[in-house]
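Below is the structure I would like to discuss, written out as structure tokens.
The other protein chains are all here in position, but one chain of the complex has been omitted.
== chain A ==
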């Protein structure tokens, strides 16, 4: 247990040490590259802002991700159970996923002018539902027929088969996708926060750092984002342990 925590902490300290050393050795001024020692003062100076903005970013990301889970799972069920739907929807989904989401920011903000929270959540959702839909879809469509047949031969309904077999069996793939989606959702949130005029959230704080030439602030925002990303990631890991821990083969 101690080793489990100590190992990454030491790795992070070494990383920060090397970073500091690099900046010091090159004699970079902090408008070129801030060093770790510049960061605590930046955090301290704007500590209220960090809490307020960090919370903004976090809740909007989580709501977007939550929508992505619901809609992604539904789409995954549709393409997983119906071959017709799979053939019809796959090109659409892939095409939509291939669009760089940055190009959608102006489109969204024109359609929903001034709805900053809504736009941010929408973007977080749009960028993150795809891996979930695909993984649930593939998980369901590749279920070996024997798994279905043991219950179907007893007259079990489609819903019972889904609940007792298909759904739990897909959970490991689902959580694999959720880890990817959680990271993507952050990107979506920040995209809108940075690009929108008068935005809020850590993205907007980054933008204000840039406008004011406050480089330590910009770097501090990046670190804060990384921190939130790690928290969300481990929250997903925790849920995975609880709901799909059985997929974890012991001893490796």
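To be clear about the criterion, contacts are C-beta pairs under 8 Å (C-beta built on N, C-alpha and C of every residue); 3 or more make two chains touch, one makes a residue touch a chain; residues count from 1.
Everything that follows uses one rule, which is that contacts and distances are computed from a predicted model.
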Name under which UniProt lists the unshown chain, selected from "Bicarbonate transport ATP-binding protein CmpD", "Isoquinoline 1-oxidoreductase alpha subunit", "Acyl-CoA dehydrogenase family protein" or "Nitric oxide reductase": "Bicarbonate transport ATP-binding protein CmpD"
With the missing chain put back, one of A:70, A:111, A:150 or A:239 would touch it. Which one? A:150
Using the document's contact rule, name the residues of chain A that touch the chain not shown here. 144, 146-147, 149-156, 160, 164-165, 168-169, 171, 244, 246-247, 249
